[in-house]
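As structure tokens, the structure follows; a few thoughts come after it.
All protein chains but one are shown in place.
Up next, chain A:
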Amino acid sequence: MSSLWLPILMVVPVLGAIVVALLPKGSDKLAKQVTLAVSLVVLVLTLVMAFQFPSASGDRFKFEAVYDWIPSFGVHFGVGVDGIALVLIALSAVLVPIVVLASWHDADGVRTADGTLITPKRSVKTYFSLLLVLEAMMIGVFAATDVFLFYVFFEAMLIPMYFMIGSYGGAQRSYAAVKFLLYSLFGGLLMLVAVIGLYVVAGKGTFMFPELVGVIQDPATQKWLFAGFFIAFAIKAPLWPVHTWLPDAAAQAPAGAAVLLVGVLDKVGTFGMLRFCLELFPDAAKAFTMPIVVLAVISIIYGAIVAIGQSDMKRLIAYTSISHFGFIVLGVFAMSQVAQAGAALYMVNHGFATGALFLAAGFLISRRGSPHIADYGGVQKVAPLLAGFFLVAGLAGLSLPGLSSFVSEFMVMIGAYSSTAFGSGALSVAAGISALAVILAAVYILWMVQRTLNGPTAEPVKAFKDLNVREILVLAPLVALIIGFGFYPKPLLDVINPTVTQTLVNVQVDNPAIAEKGAGQ
């Protein structure tokens, strides 16, 4: 039985990209409309699929479709979703139309209110067809049930993002794009060795994920292969100390691309840790837990502290993300139901919260032409709507109770704190230290808010127009989702929980108390 849902979800944006690319010269407006229409179609299809997602019973992967791709290598075009993959695909499908709307004029040549050109006019069609290609690959990477196919998407999706940063970004764009590509490519190549190693050692002649779970038994082999996968994912996520590409890339990328980069592409890293590192190499994952937790805690604190010191809004948001990714990694490796469910939920919530924050900051920047916090002040009096959305997005960034990221951050910390999987409360200490980041988060967000929104209105800010309809349409859905899932995260958790349980079974966490306690909450 193969379901056509996922292949269709991937084919639609690709066809859309081809149509957009082939549109005649001078049809920029049409290109934008087609892109928006295609991305909305994908969103609708995804939502219809998501509502048909069967409840916990049955196979791990739903909507499976497996076709032979390269029989000689045992490679399949195998797609299917579990709960976590589903919510991440849905996240991508929600973000893309929003990003299309947000980037409406990004390639037209951005001018500030007083007419200075920030970015020159570039090819609109190319930008939007790259965006659609990227969407197809984002869906593909989460849907892949064949390890090789996952790798192919993991690497190939760098290329559209590379061109989006390099051709459409800010002043330092080509440096940022190359740094982004080389970091990711290097990690990806190490993963390639591990992928081949997995194939060779498993000796199964196939790359299908379900058939590879639990096959590698030798602890030493597990450790090597785990390392290959983990380094790639740590670069992608990104985890301290291999995070340095992210602030550059996110700050130079156009706001829309930055949302997809931090909101979705980086999630592939944490998603990969949860799906591949843990389930394929459970013993190695347990052996490496402590060092990884230490790295995660460093990321949490380091990201938060460095964020406080940033003078550039987009860099600041990028550093907050490094801190948040630390939380996700901590949740993944705490090896308890609550923590992992929290981590998976965090991936979605972070996408919405950081997305909103990047986009609101992008709207500020497009009005003033400068990413520097010092160039702003008193926006609230001139553009109350913009300021309001910026504030809510910021509060979601610091995990205010009632907003969605609070739920996931709380789950991760509780889950890690109560996890006794590694004895002597080591994880409790980690959770305790990372709780400090909550205070730091308040500092970096509120201080930025204070310097940009409040205070005396700076002279150039006085000319600001408030949000127009398009911009409201961009931010309103995100804020609605942030508040909605803040009060009622159950639909997401219901989908995520069975997958987490399955993951923990595959990892063989031999502490029933944790699993039980997790299931109870």
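The criterion applied here is as follows: contacts are C-beta pairs under 8 Å (C-beta built on N, C-alpha and C of every residue); 3 or more make two chains touch, one makes a residue touch a chain; residues count from 1.
Here, contacts and distances are computed from a predicted model.
**Q** Hey, which one's the missing chain according to UniProt: "NADH-quinone oxidoreductase subunit N", "Fumarate reductase subunit C", "Branched-chain amino acid ABC transporter permease" or "Iron-containing alcohol dehydrogenase"?
**A** Options "NADH-quinone oxidoreductase subunit N", "Fumarate reductase subunit C", "Branched-chain amino acid ABC transporter permease" or "Iron-containing alcohol dehydrogenase" narrow down to "NADH-quinone oxidoreductase subunit N" for the missing chain.
**Q** May I ask which residue of A:104, A:142, A:163 or A:376 touches the chain that does not appear here?
**A** The one listed residue touching the chain not shown is A:163.
**Q** Could you tell me which of A:199, A:464 or A:485 touches the chain that is not displayed?
**A** Answering carefully, the residue with contact to the hidden chain is A:199.
**Q** Sort through A:106, A:135 or A:155 and give me the one touching the missing partner chain.
**A** Only one of A:106, A:135 or A:155 touches the chain omitted from view, namely A:155.
**Q** Check the options A:181, A:253 or A:437 and report the residue that touches the missing chain.
**A** Of all options in A:181, A:253 or A:437, contact with the hidden chain holds for A:181.
**Q** Tell me, which residues in chain A touch the chain that this view leaves out?
**A** 69-73, 123, 126, 151-153, 155-156, 158-159, 162-163, 166-167, 173-174, 177-178, 181-182, 185-186, 189-190, 192-193, 196-197, 199-201
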